[in-house]
Structure formats: structure tokens, C-alpha cells
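Only a single protein chain was left out; the remaining protein chains are all shown in position.
Going in written order, the chains are labelled A, B and C, and every chain counts its residues from 1.
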Amino acid sequence: MINNAYLPLSLTLIIALPLVASALVLLIPTRWKSIKGLVSFTVALVTLLISILIYRNNFSFSFPWIGFGLDISLRLYPFSAFIVTAAQGFAVLVSLFSIKFMEGREHEGQFYSYLLITLGLTSGAVLADNLLLLLFFWEGLLLVLFGMIAVGGKEAFRSATKAFIINGVTDLCMMSGILLAGYLAHTFIISKMNLPATGLGALAFVLIMIGAISKSGSMPFHTWIPDAALAAPLPFMAFVPGAIEKLIGIYFLTRITLDIFKLSAGSTLSVLLMWIGGLTLLFAVMMALIQKNYKRLLSYHAISQVGYMILGVGTAVPIGIIGGLFHMINNAIYKSGLFLTAGSVEKQTGTTSLEELGGLGRKMPITFICFLITALSISGVWPFNGFFSKEYIYDAAIGKGLIFYVMAALGSFFTAASFLKLGHAAFLGKLQERNQKIKESSVSMLIPMIVLAAFCIFFGLYNSVAVKIFEPIVQASYTGKETHFIFNISPMLAAITGIILALAVLNHLLGVKLGKDGLHASDHIRNAPIISWIYTKAEKRWFDPYEIAMKLLKVFSAILLWIDRRVNWISDVFMVKVSYSIGSAIRRVHLANYPVYLIWGILGFAAVTLFLIH
Amino acid sequence: MILNIFILILLVIAALWMVMTRSLLRSAIGLALVSLVLTIIMFRLSSPLAAVFELSVCAGLIPVLFISTISLTYPLSKQEMMEHFKARLRRFWYLPVLVVIVGVILSLLKIKPDITLPLPESAKDVRDVLWNLRPIYLIGQIIVLLAGAFGVVILFKDSKKDEH
Amino acid sequence: MNIEALQIFWPFSIFVIMLFVIGIYYVLATYNLIRALLGLEIMIKAITLLLIVAGYVSGHVALAQSLVITLIVIEVVAITVSVGIVLGIHSHTNSLDTRNLLEKTHEG
Partner (left out) sequence: MSLLIVIPFFSILVFNLPFLKTLRKAIFIWSIFLFLSQIVLSCCSISPSFLTKFAKPLHLFNFNLNLDGLGVIMLFLSATILLFTLIVSHSFIKEEKRRFNFITLLLFTLSALNGLVMVRDIFSLYIFVEITAIISYVLIAFDKDMRAMSAVFKYVILSTVASILMVSSIAIVLLLTGDTNFTVIYEALHMSGVNPLMMLALSLFVCGLFIKAGLVPFHGWLPEVYSYSSASVSILLAGILSKALGVYTLIRVLKNVFGLTSQIGTILLVVGTASILIGAFGALAQKNFKKMLAYSSISQVGYIIVGLASLNPLGFIGAVFHFFNHSIFKSLLFVNSAGLEKEIGTTDMAHLGGLSKRMPITATTSVLGILSAAGIPPLAGFWSKLLIIIALFVSGHYVYGIIAIFASVLTLAYLLSMQRMVFFGKLNEKFISVKEAGFSIVLPAIILGAIIVGVGVLYPLVFKALILLLA
């Protein structure tokens, strides 16, 4: 416990220390490159310690800054404290991992600097008790995102611009939403805001929601993530889309559904959120299934898992929200774990293309075990953490409509299928010629993975701990209704989950049989029609309904891909083209002589005069 | 009043002649003519000092300035001038019609401005206004004269340098 | 005197507007740099007349005269500088055609 007098100072330190340190990292001369990683690790660790020390305090303070309701006001309470601590934890692990991983890469210093800025801004955004202040940090994150992706190199610049445009537009929506909300509530202090989610309030909610879910990477604002996955450095993927953006996006989504607006269960907005969540998780996972690159596959999962969280939070019932939050932290843990295993593989083999991998399990056993644990978690296997959070979400979803449950369950099926494929293709099977000489990664890269895997197991075994963490958050908003939440896993749902997982394994075995090896285990889904032509005579009876379903599925994913690209096209090409053609029209008009300009002026004058005199 | 209208019509005719004439030189002289007529109107509106100024500067100095400019540039040949004149006429014959139409329409409108006039001024003398009440106008005139002189020196020097 | 003076205001302003129309038309329609300046001059004449009339009608003749004198001085300087610019253009193109001012070679 820390003395109360130090609280303002420590809150400020949490935000300011990483920001200052990031400048420091940039200033360290290139000769002492190796120090940079160490500095960032230390700073993250120090802030983590500070937040652990002040974790149990409930406290807010503000001092005037600009007026117009824009003051620096920070608020520490269990929810924000938890998110900040988690973010710092990830920063510690990722910077430890990066020390080895980033060694010798270009822009190493910039990477650490961005990492620290991201940490500082995230802490600021989470602790902020003022929407405008939050917006300030939020926009800062956007800029850092741009810089961080752009570090990757030439190709990365394109992806960075894409990410910047998409997030810039959605942030704009959020900015308008925040202004609208502030106008409606006559204040920007979050803890004092309490708006009904109807009429203009609903508009504000939707606008802010767009910003929040886009930050967390939900459809249809996700297109930059797979692109960034190939271009950006892997620790970045583990840190930003893997952990930080989920934390902050879902955090803010929860805040607006619980605190700022009172979203009632079953309302249109709640159903809208659930649909977004359901569709995101289903479509993204289907895209993931057919990927042939470790990083890209993971990045589609990073999108898909958000769907579960949005679905959970969108139900607006306590069990769903707790499930969503629990899933958020679980996902952050195992998804960054998975990205780190990808990093470890990339560091050792120099590639993440699944076609060049295989059989690594024997060469890199610890990485393989970590992968196994995190993959089992993400697939929702008992007793790992993913199982529990998913069960909560199922429970909430089935109460709101069977369709949501079916989507979630299907998503679960494909998740399991794609990880079976990934694990099989990367770690089992035949070892490639070029990978004969690889070794296990170094200790500093293994520790973060082990820690994350351990957390997976910990949160699985002691899942009540997590519920206790999130209980007070939800409690505050549901006072008077239920004071204690004791959730039991419904045995029936658990059984169905078991069946689904078993089906996934069966499917995989089938796929391996059809596709000859792990890599092509999903080919029977992808190229189903051709295979079916070969096997028609032999197994007609068995495969017909399956085939039709798969064919539909393929068309469906093709359409999805098409839509995906079109959305992309609108943001990348169409908008740019339209503005450029307007621009060049204007330019052509301006290549005139003075009489033309004079006539414009006279017409303008006539208009002004007519307006004024009448 | 009728005399005033007559002089004003004269003014417009002078302006039209200046616009329609084919020679640039005559156009510049036309400007002097316009100023001259304007001077008469000023006298009639009991503004003698301004009228004298107008007469000396606008009817004297500015046409001289234009004429010297015209002489510095290359004159057109006779044939060119005729072609030029025909092309010009095609663009300019609308003007008198337009002017007459505008004049007729405006005089038919018979607008009576409904205004209350301000109190008459205290100072009756121009010199009093300029020297005692509004010295800033004088300072402004001095600055603008010097700036103009300076600018012209710069511009002419440059253009001369360019010719060599 | 005031009522009577007020009555002459509208006829005078008709002619001011007519002069203005002539000047604007001249500036717009001519292809000669010097003629464009002459057009401006006509417009300046028009407003000189307007100032004098306004001073006469409102009974502030002395003030109006001082304004007109200042206006004339400024006008002379402005026209002189513009003539300098016209000469500069002439030294480049050897013609007084306004169509030379068009941006023929634009980038891109």
C-alpha cells in the first residue's frame, strides 16, 4: 500500500515516465543500441511495479488545464487499474522478448520508442476521466500506430497509411460522437455522464462505438490488420493488435455501455452490437482457416476473437459482460503468446510461410509446448482459460437468441480446426531440408512465452479469480439488482462444446487424410469441389451434403473476400480518385486570365449584395 | 439641374469615346477629357480645391504618364491596327447599348433614398481638415508617394537591365 | 438645402453606375494591358464623382475634398507602379497583349 499523498504523483508517473523514456531511447546514440531494449524493459517494469503498488486504491484527481471542461482529470478504480496493469505487464514481456528479436534490425531504437509511447498513451487513455483528454491520448495512439507499422520498411508504409486512414476515419466518428455526447450531457467528465441511449444519444453511442470497436479491430474496420501482420515487426503485432488494442478498445466499449450510456439488454443497440460481434467472429475465422502464413493466420484470429468480446459485452447482461471482459484478458494473453511463438519461429527459421515450415516441434520443444497451451486455450479446451470465458459468452448469447449461439459455436469449430492445421503444419510433420540446423530460441525470448502460457493455465484453473476481478466493475452498474454473481458452467453447453471440439478434430483428421499433410488440412474446405470430383464415385453418399455446404462456404468466403477487397477499394482507391478528380477540375479552372477571376468576383459581389439588401 | 445632367451626359460620352476609339493614344487623351469634364462637375458641386487637384493631376499627369508609356512600347503598323480595330469593334459595340439600357432602367426606377442626413460638419476648410483634424491622411500621402517613387525606381531599373 | 441636395443624389448616382459599367466592361473586354489600366482609371473617376456627390449632399464638402485629394494621390502612385509592371511585361514579351498572361505551361 502506498501513502495517499503519493497517488497523484504516481498516476502522473505512470503516464509520463514511458513518454519521457521514449524520447530518451531515441536520444541514445546508435552505438549503444543494446541498451535501448533494456531501458524500455526497465521502464515498463517500473511502471508495472507502481501500478501494482497502487492497485487497490480508488481515487480520482484533476487539475485545471484549458477550461471548457477540458481538465486533466484522472481516475483510478479497479477497472482502469486492472487494464493499466495488464498493459504494463504485456509491455514488460514484449520488450523482454524484443531485446533478442529486434537485435540487429533496422529502426530498433524507433521501435522501442514507439512501444514506450504506446504504453504511456494507453495508460493515459485508460486513466483519463475526461472524454476530451481520452480523445487526446487516443489520437496520439493513432499516430504511433502509423509510425510503428511504418518502421517495417517500404512495403510497410503502404499498410501504415491504410491503417492510418481507416483508423483516422473511425476516430473522426468517435470525435464527433464524443462532442455530441458532451453536448448532450453538458460535461465531459466520464464519471458524471449518464445518458439514455435513445435519439441523439443513440447516434452518439453508435459514433463512439465505431471508434471503440475499430480500435479493437472488429469488422468492417479490420482490413489493415492482416496487411500489417506481414509488414510490421512481430513484437508489434503481439503488443498492439494482439494485446493493447483489445484492452483499450473493449475497455472503452464497456465504459460506454455500462457507464456513459445505460445500454439495456435486448435494446436495438445491444442487438446491433451482438450482430457485429457474431459476424466478425464467424467471418474472420473463416478467412483465417485458409491462410498459409503463420502471421496472417494469427492476425485473422486477432480479428475473430474480438467478435466474442463484442458479442459478450453487447448482450448487456452481467454474465455476458464479465465473459467478454474475461475473454478480453484471456485473448490478450494467448494471442500475444501466439504471436511471440510466431516471432520465435521467424527468428530461428527466417520465415513464417507455412509451406517452408514443419516438424519444428522436435527442434524447438519449448516453443512448441507454449504454442500448444495457447492454441488449446484459444480453441476453448477445458481446463484452459479460453474455455471458461467462452462458456460465459455462450451462456449469455443463448439467452439472447439461438442464432448468436450458433455463430459463436461455429466460430469455435473453425478456430479449433485452423489451429489444428497450424500446429500440424508448423510443428509436426516432416522437417524441411532448410530447417535442419535450427535451435531453440534464446532464454530471453522463451521467458515471455512461458509466462504467458502459465497465465493461460492459471486463469483456467483459478477462473473464479478472474470473475472476482471483474465483479466490482459490473456491480457498480447493476446495483440493487444482484450483488453477487456466481456463475456455473452449464453442463449442457460444456457438452456441446466438447462435441464441437471433437468434430473439429475429426474434421482435421479428415483434412489431413485428404490433403496428405498438415499444411493442406484445410484444403478440403478450400478446394472442395475438385476433390469431390475425384472422390465422387467412391464416397458419394457421405460427401454430397458436406460438399454442398462446403461449396456454399467457399462461395461465401469468396464473396467475403470480394467484399473485403471492395471495402478496401473504397477506402484506398475510390475516395482518393474522387478527391483527385475534383481537385484537378479546380486546378484546370484556375488556369484562366484575370477577366475570368474578375467575373467570379463580380458574381460573388452580386450574390452578397442581393442577400444583404433583401 | 438640367445643366448638371447635360454635363454628366457629356462625361459618359467622353468615357465612351475613350473606350471605343481605335488608337491607344487617343484613348489616353480621352482619359484627360473625362477628367476635364469631371473637374467642371466638381466646381459646380462647390469643391474647388479637389477640382484643381483633379485638373492638374488626373487631366495632366496621368495622361502624360500613359502617353510616355505608349511611346516606350512598339506601335502597331497601320494594317495591323485596322485588323485590330475590327476585332475590337466586334467586342465593343455592345457597350453603348448596354450603357444606355442601364441608364434608362435606372432612371425609370425613380428610387428615392430614404435617409436622414447627418449634421453638417464643423470644419469648413479643406486645409483645416487635412492639417489639424486628419494629419494621418497627409502622412499616408507622403508614405505612398515615397513608396511609389521607390517602387518605380526598382521596377524601371530592372526592366532596363533586362533590355540590355 | 438638404432636401434639395438629396434630390440630386439619385441622378448623379445613375451616371456613376454608368461610368462604372463602362470601366468594368473595358477591363473585361480589352486585350491590351494599358487599356485595362485605363478601364481602372474610369472606375476611379466614377468613385471620385461619387465621393464628391456624397460630400455635397451630406454637407461635408471639406472632408470629401480632402478624401478626394488623398484618393487622387494614391491613384497616381498605384497607376504609376502598374505602368512599371506593364513595361516589365512588355520587355519580356514585346507585346501588350493580355493573353500573354495566361499560364500556358502549367506543371504536371
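Simple rule for what comes next: contacts are C-beta pairs under 8 Å (C-beta built on N, C-alpha and C of every residue); 3 or more make two chains touch, one makes a residue touch a chain.
Worth saying up front: this structure is predicted, and the values here are computed from it rather than measured.
Colleague: Among the chains you can see, which ones touch the chain that has been omitted?
Modeller: Missing chain, whole complex, touching shown chains: A, B, C.
Colleague: Which is it among A:183, A:462 or A:562 that touches the chain not included here?
Modeller: A:183
Colleague: Need a quick check: the contact residues on chain A for the chain that isn't drawn.
Modeller: Listed in rising order, the touching residues are 65-68, 136, 139-140, 143, 157, 168-169, 172, 175-176, 179, 183, 579-580, 582-584, 586-587, 590, 592-594, 596-598, 600-601, 603-605, 608-609, 611-613.
Colleague: For review purposes, identify every residue of chain B that touches the missing chain, sorted by number.
Modeller: 113-121, 132, 134-137, 139-141, 143-144, 146-148, 150-151, 154-155, 158-159, 161-162
Colleague: Which chain C residues would touch the chain omitted from the figure, given the whole complex?
Modeller: So the residues of chain C touching the missing chain come out as 9, 27, 33, 36, 40, 43-44, 46-47, 50-51, 53-55, 57-60, 63-64, 67, 70-71, 74, 77-78, 81-82, 84-86, 88-89, 92-93, 100-101, 103, 107-108.
Basically, only the chains that are shown with their structure count from here on.
Colleague: Distance from the CA centroid of chain B to that of chain C, rounded to the nearest Å?
Modeller: 6
Colleague: What whole-number Å value describes the gap between the mean CA coordinates of chain A and chain C?
Modeller: Distance between chain centres: 67 Å.
Colleague: Report the inter-chain centroid distance for chain A and chain B in whole angstrom, where each centroid is the mean of the CA atoms.
Modeller: Here the centre of chain B sits 73 Å away from the centre of chain A.
Colleague: Could you list the positions in chain C whose residues touch two or more of the other chains?
Modeller: In chain C, 29 touch at least two other chains.
Colleague: Could you list which residues of chain B touch at least two other chains?
Modeller: Expected reply: no residues.
Colleague: How about chain A: which of its residues touch chain C in the complex?
Modeller: 587, 591-595, 598-599, 602
Colleague: What part of chain B is in contact with chain C in the complex they form?
Modeller: Result: residues 1, 4-5, 8-9, 11-12, 15-16, 18-19, 24, 27-28, 31, 34-35, 38, 41-42, 45-47, 49-50, 53-54, 57-58, 61-62, 65-66, 69-70, 72-74, 88, 91-92, 95, 98-99, 102-103, 106-107, 110-113, 115, 117-118, 120-121, 123-126, 128-130, 134, 137, 140-141, 144-145, 147-148, 151-152, 155-156, 158-159, 162-163 of chain B touch chain C.
Colleague: Using the touch definition up top, name the residues of chain C that touch chain A in the complex.
Modeller: Where chain C meets chain A, its residues are 24, 27-29, 98-99, 101-103, 106.
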